[in-house]
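Missing here is one protein chain; the remaining ones are kept as they sit in the complex.
Labels run A, B, C and D following the written order; every chain starts at residue 1.
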Amino acid sequence: MRARIAVLALLGALVLMPYLWMVAASVKPVSEIFRASLSIWPEQFAAAENYGKVLTRVPVLHYIWNGIVVCGGILLFQLLFAVPAGYALAKLRFPGRGIAFGAVMLGLLVPPHVPALPLYVAASGLGLLDSYTALIAPFTISAFAIFLFRQFFSALPDDLLHAARLDGMGEWSIVWRVVLPNAWPAATAFAIFSVVSHWNDLFWPLIVVQGHEHATPALGVLYFRSEEAGDDFGAMMAAAVLMTLPLVLAFLLAQRRFVEGIATTGLKG
Amino acid sequence: MTLPAGIAYLLLLLLPTLATVLLAFTDYELGAPALGWIGLDNFREMLADRGFGVSVRNTVVYVGLVTPVSILGGLGLALLVEAGVKGRAFFRAVFFLPVVSLTVAMAAAWQYLLHPTIGPVNAALRAMGVGTPFWLSSSDTVLLSLAAIGVWESIGFNMVLFMAGLTAIPRELYAAAEVDGARGGFDRFRLVTWPLLGPTTLFVLTISMIRSLRVFDTVAVLTQGGPNKASEVLLFTMYQQGFTYLRLGYSAAITLVFLAVVLALMWVQTRVLDKRVHYA
Amino acid sequence: APRIGRAQAPVSITVHYAQPFIYKESYDAIAAAFAKREPNIQVEFVTTPNYEEGMQLILRQQAAGRMPDLTYQGFNRLRLFAERGIAQDLMPMLTAEGDPAALGYAPNLLALSHFGGFQAGLAFAASNPVCFYNADLVRRAGGDPDRMPTDWDGHIALSRRIEALGDGTEGMFYRWMGDDWMFSALLFGHGGRMLTEDERDIGFAGREGLESLRLIDRMVKEGGMPNLTTDAAQQAFAAGKLGMMYWTTAVLRGAIQQVGRNFELRTGPMPIIDAEKGRLPTGGAAGMLTAKDPAKREAAWRFLRFSTSPEGTALMARNTGYIPMNQIAIDDPRWLGEFYRDNPLYTTAVKQVPISIPWYAFPGANSVRVTQVIVDNTARIVEQRATPEQVLPEMAAEVRRLLPRRGT
Amino acid sequence: MAGITISGVVRQFGATPVLQGVSLTVEPGEFMALVGPSGCGKTTLMRIIAGIETADAGEIVIGNRTVTRLRPAERDIAMVFQSYALYPHLTVRENIAVPLAMRRLSTPERMPLLGRLLPGTRAKRAAIGEEVVRAAAPLGLAALLDRRPGQLSGGQRQRVALARAIIRRPAAFLMDEPLSNLDAALRVQTRREIVDIHRAAGVATLYVTHDQAEALTMADKVAVMMGGELLQVASPEAIYADPADLRVAGFIGSPRINTLAAEADAAGRVTVAGLPAGLRTEARGTLTLALRPEALRPAPAGLPAVLEHLEFLGDGLLLHARHAPDGAPLIARLEPEAREGLQPGAALRLGFAPGRALLFGADGRRVATRADAALVAA
Partner (left out) sequence: MAGITISGVVRQFGATPVLQGVSLTVEPGEFMALVGPSGCGKTTLMRIIAGIETADAGEIVIGNRTVTRLRPAERDIAMVFQSYALYPHLTVRENIAVPLAMRRLSTPERMPLLGRLLPGTRAKRAAIGEEVVRAAAPLGLAALLDRRPGQLSGGQRQRVALARAIIRRPAAFLMDEPLSNLDAALRVQTRREIVDIHRAAGVATLYVTHDQAEALTMADKVAVMMGGELLQVASPEAIYADPADLRVAGFIGSPRINTLAAEADAAGRVTVAGLPAGLRTEARGTLTLALRPEALRPAPAGLPAVLEHLEFLGDGLLLHARHAPDGAPLIARLEPEAREGLQPGAALRLGFAPGRALLFGADGRRVATRADAALVAA
């Protein structure tokens, strides 16, 4: 057991290196960030300057709020659409099931860049640019989510669903009352994934967002990036730390859910 | 049941994709006043395009590196973290951190870590008296470096998925395995964990392959496909053709080929493997 | 001061610019000053993180049928907008206000954004390549930071000496990747051209092109130039591990910050190749009018005019470090004299303005692809996988294929 | 009142036929026990009636609705699953309440938070809660209501599954070995519980069990299934005392019925190993004589046998012997007091009353008999 901790600690340190650097850089003056010496601790503490720059130039809280609205909205709709679809693909026989599953696999492969232009034109045509709707709508359907839920739902015992049907549950009730509560770890895993990827997404927000009103956290980090003039590393890392923080907190919370899931669903009853 | 999902899928994914894919048979360019129907010319050009060939090769290499390492690594981490109670929550968070990272910020960190002269990786290598490669700027090592970053990014996510899969295994089976004489962790793993993780593994495999096939961010931020296309991968080529060179028609043609090939691959995979991992 | 009439009705315009991190302060300052003069014109800014996104934004918005009224784009992108009929000819509006030269729009400045046979934009901010050097390293290597060598032979020799200092110290880095800008600096330095005068064939396939590639080859072979990425080079420089770095003056502000007090940073002119015919390319941004509605078009034009007036361009230069793009602002010390006295590192680029010519933009649909071909082929030399003699014809052939076919 | 009628149900798993044209009628209010060897298709039949499994052919009628194509929820059936199928994430209380909540509360009323705010929900929920307690108490679950299934023993889980089924009054009950994991005392008590519920509600019930005592004491009728076919459907007494088929006779009754090779001569006189059995029949040739263990007892005359050992049963004694002529095993069930004087290894004779002997033809079908001359009377 001691060996386990040692191995984990070693691997953990390796994995954390970029993070360590990021946090260290966020409290260093720019002139100290790139130095041949490998010191983590700054000689001159520039946290106030870097973080101050971020806080004054970028409405951080507003961006984070936008991030919460957008990621929350996306997640909600994704679950709303994907959980029943995943259930149907896993447990129901219906004509066209094979095709539907093929469609999901296809959707999984389509890079987000592909439908972007038509979506952009459509959003623009509907006058939805620079709105929460434009940020949320294109991601409400997630092939990944459907695929994930299908995969995890197939592991549920069929008799459980049969019992539910006999108890008078319709398929919708089964999905929300039986299937989802017993697939908590999978749902949590997905939620983490979804929130993380949309919190960090740059591609689509860059296309539809113009200005501060609806900007997402990742855009806040991008503010300090410049290919031509060289990035303002200190501020950029400070922004990255600030924007990543809510995610880390959210993960720590979700993790508790996750553990609970492990403890209560033995799925043997 | 699937109706709302179906409609959303149609409107938000399928139709726009089809619209884009139709462009594959045109010479459409972003901002160009008109577009012409050119049949299969784009595909012909692709066959002759050195960049496309290199890009396919690089993508295969990248996927071949990242997928197995991140799956085995993720599984290993999941087992290791879940093996004991002590530090479980802590390490779960640690290994998951890279997943929540922002590519732009992390790219900067990696640039520094892998810096040929002032970076700590090479400093360590130097201390060990080993050669110090130009990680991201040499065509020999650039794919390897990107793959390492790819593994770093996805290993935590695979770990979480495997953890979710582990929870679905009935504890009773471990008890049975112990009584049947499974002497150590490895026996238990072979007899119970691995086979019962089958569906999860298939899922993680599919997802990892797709995610690594779709590698884009790190390439775009760190190497721009260079040096001399040594790190050019399919999606980057597609993006570059479509958005940097504005040749949306050609870019769509690449997408189409990409989709066709990968779909065939996935189809075979699920056909063959799905049967073998679900024990009704 | 420019003559600016009063607009009758209040009008609001959308102005796009890229790189908010660099430009935000200057645009905000300009907008504030502008608002005093034109209280009826409301300016709203839209930004993109870089020029490439900026170009895409306009093209996408054009597809969707809604564009900003005014956009500031990278010089080398203007030709594309001109050829696609998105840019508008500004000359009529300019001449309507008087003699352009008298307003500070010198012919060489106007040339920077003259494409497709018309004035596609007005230059706003410009840069040219300079040599950044670490005076401490130069000194330690036995050189004199105040009297740097003026030609490449001298720089390469110095680089070698710096590298000999050991401890992972590198001598020089010529920033050849990203686009063809720095390659054209060598080519123009030899007096060469990218394409022939009539733009029907390659202009770099001859002696000047070969010498340019050989020079890069020598930097690697003799000068010990390492194979770094741009970012890595900049970081190594900031860390005091790189003697000389050749790049745009636009990064100067960032470099000063990154270097801090780590060592003494200096800038110097690019080494001279051909003292007579040698030229340097110009980078930077120009404002381009896209508004269709007459009232908005008029308002957008006024903002563009103000931003490129001596007052506006001086505000820009102060807040960014770019070269001001109004001859009056350059010549009249009233605007920037004090600033350059206090910030001598910024003057190098200004001194190079007389030999600066437009950044060449290739014609046709494949203009951006051509630049990538040049970068990729340069990489072969830097990685020492091919000789300049092998690379040049192949590069020429590849570029030729990408040029628009005759008659089309 | 609804009955269940199954006609011509066929089901194959791959190439294996499991049900080969099963037809069965459970009258309204009838309690039918379904017995048969392990793997004969009982669970499959149940699942087809419930609509969980589809039949390859055949029809199901419940009440006077043909439900063959209906979904399980529309068939109005309650079922106890052999594998319990409890909801792992719900407490015992919630598990039992599900069927009522699903039927009595409207969709908005079932919403987690919103539901509480609707007028009337609270009252309805309280009513359900009371019924849950009423259903759970007699099954000994009162103290376990707030546990999750994972924290219960096997028998406790089974009782929860039972409570969940009996809490409502469906058109038909299907119970698949609902008591197999209960101890004898609890089983008797629960058996009574089920019978009472059945009497009170008069709901047609199909009940799979391996416990013959269960089948015989609880059921109005017993259906014996083997190899995917129904062999006999009759009252418990008839199934036991008057089996129509040798396989039924062999399956019902514990210890197993004794069988001996017999012969009917041209006159129809039955002999066993050459000795007259005191029976006459219409059949001729090779036959099988079957005798329940309780029909045999040591007697001065009868089947010659060698005593092997005695087995104590608490309320009785089993005498294990071998038929001397052909070594066939013979078991007799005796009173505990009969033990004295019986020595393993000793030869003895086992007599029976001819009226209690059953005779089967070569095809296994029952053959009528009448007494000839008593071989030995008990």
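As a convention for this text, a residue touches a chain if its C-beta (ideal position, glycine included) is under 8 Å from a C-beta of that chain, and two chains touch if they have at least 3 such contacts.
Since the structure is predicted, the reported quantities are computational estimates derived from the model, not experimental observations.
Put simply, the missing chain touches B, D once the whole complex is considered.
Contact with the undisplayed chain is limited, among D:Leu86, D:Ala161, D:Leu182 or D:Val272, to D:Leu182. For the chain missing from the display, the contacting residue among D:Pro72, D:Gly253 or D:Pro354 is D:Gly253, taking the whole complex into account.
For chain B, the residues touching the chain absent from view are 170, 172-173, 175-183, 186-187, 190-192, 195-196, 198, 279-280. Residues of chain D in contact with the chain left out of this view: 13, 35-39, 42-43, 82-83, 140, 151-156, 159, 177, 180-188, 210-213, 216-217, 236-237, 240-241, 250-256, 292-294, 311-316, 333, 335-336.
Convention: only the chains that are shown with their structure count from here on.
Touching chain B and chain D at once are the following chains: A. The highest number of C-beta contact pairs joins the chains A-B.
Among the remaining chains, D is positioned farthest from chain A, on the basis of C-alpha centroids.
Chain A and chain B have centres, each the mean of its CA atoms, that are 16 Å apart. Per-chain Cα centroids separate chain A from chain D by 56 Å.
In whole angstrom, the spacing between the mean C-alpha positions of chain A and chain C is 38. Annotation for chain C: residues 60, 63, 168, 178, 235-236, 239, 241 touch two or more other chains. Under the contact definition stated at the top, the residues of chain A that touch 2 or more other chains are 33-36, 117, 222, 225, 231, 233, 265-268.
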